[in-house]
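Handing you a structure now.
One protein chain omitted, others in place.
Our next item is chain A:
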Amino acid sequence: MRGETYMDLAVDFMGLKLKNPIMVAAGPLTATGEMLRQAVEAGAGAVVTKTIVNEIRPKVRPRLAALGEGMQNIELYTEFSLEAWEHEIRYAKSHGAVIIANILAHTPSEMADIALRVEKFGADAIELGVACPHGEGLEGLFADPAQLYSFTKSVVQRVNIPVMVKLSPNVTNMAKMAMSAEQAGASAVSAIDTVRAIIGVDLESGRPLLSTYGGYSGPPVRPIGLAAVALISQAAKIPVCGIGGISNSHHVLEYMMLGASTVQLCTSLILNGLDSLSKIIHDLETWLMQHNVADFGQIRGKALQSLKSFEEIKVEPYVAKALQGCSDLSCNLCVRGCIYKAVHKSKFKVTVDQNLCTGCGLCLSVCPDKAFVLEWK
């Protein structure tokens, strides 16, 4: 504990007592008991195992590609047998890990059987890993509310530990999927799994960078994750675990303000290392201290209240105005980015022609100096 900045980040999630709301998501960093232990040592409040299945198969190579800030993977499931997972889970548990076993099967009875087994191995909760966009067909279980319901129900009826359902963003209506999970008795939902993607094409060889359709993750998917979590929070009453593109405490808080109770991280931890967890946790403590927030309940869902229908958004006579001059002679983002040709810049002086400006607001977000505001015309 770090003296002055000490805050209690503990949360109760699906009845599990977590020292903080940050989990390491199902993926390559949670592939073995030893890795689970390392994640917990790095500060994670809980760990979600790599997807556990009845029938394992070898990993394809290559299966990861990063481009810009995003990552595509075509990775499938664990390479360990169920028998081996008994050992891995017990090992991580003996080091104090709170373990959520991510499992996948293809019928409700098969799913329930694996669930029962991982419960016996000592898992604290289950996450149904049904949302992978590759390896399970174009639209499978993850896109069918009725099937999701029956799979979830059969697991919930079978085990005594809480069950969380991981949702895919590759559907038209995530709220419907969340409600199916809730009606079937799930204790929580997590979202999002990766977004179906092809990250790029190598022009010289004329081939996609990875050899099949895969899942996109990392910072570029965060807005998709945020909207998903907001949607789900407004549709269902069970707690939500936010996933997608989280790499700092700011992102964690964004997810929480849109309704998440906990979060999971994968890609940023792959790229920045598990060490980055301690900074995220520290920054979270600091922010809560500075904002006098005693527990996450005070901020959870706060931003949802300001989400409006178009009918409720009043059309006000906003136009942009430059508050200050600009010291960066080389920057021309505001001028170039103005669709309505309303922004002008000469040397250090920036002006907005308020007769041309339509109040779109883009200059406010493109200006690195935050030189613009909107005001009533």
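We adopt the following convention: a contact is a pair of C-beta atoms (placed from the backbone, for glycine too) under 8 Å apart; a residue touches a chain by one contact, two chains touch by 3 or more; residues count from 1.
By definition in this document, contacts and distances are computed from a predicted model.
Engineer: Which of the following names does UniProt give to the chain that is not shown: "Carbohydrate ABC transporter ATP-binding protein, CUT1 family", "HTH-type transcriptional repressor PurR", "Transmembrane permease MsmF" or "Lactate utilization protein"?
Structural biologist: The correct option from "Carbohydrate ABC transporter ATP-binding protein, CUT1 family", "HTH-type transcriptional repressor PurR", "Transmembrane permease MsmF" or "Lactate utilization protein" is "HTH-type transcriptional repressor PurR", the UniProt name of the unshown chain.
Engineer: Considering the complete complex, identify which of A:His87, A:His291, A:Arg336 or A:Lys370 is in touch with the unshown chain.
Structural biologist: A:His87
Engineer: Could you tell me which of A:Lys120, A:Arg207, A:His250 or A:Lys279 touches the chain that is not displayed?
Structural biologist: Final answer for the missing-chain contact: A:Lys120.
Engineer: Which of A:Lys19, A:Lys59 or A:His106 touches the chain that is not shown?
Structural biologist: That would be A:His106, which touches the missing chain.
Engineer: What is the set of chain A residues that contact the non-displayed chain in the whole complex?
Structural biologist: Touching the chain left out of view, chain A contributes residues 54-55, 81-84, 86-87, 90-91, 106-110, 113, 116-117, 120, 137-138, 212-213.
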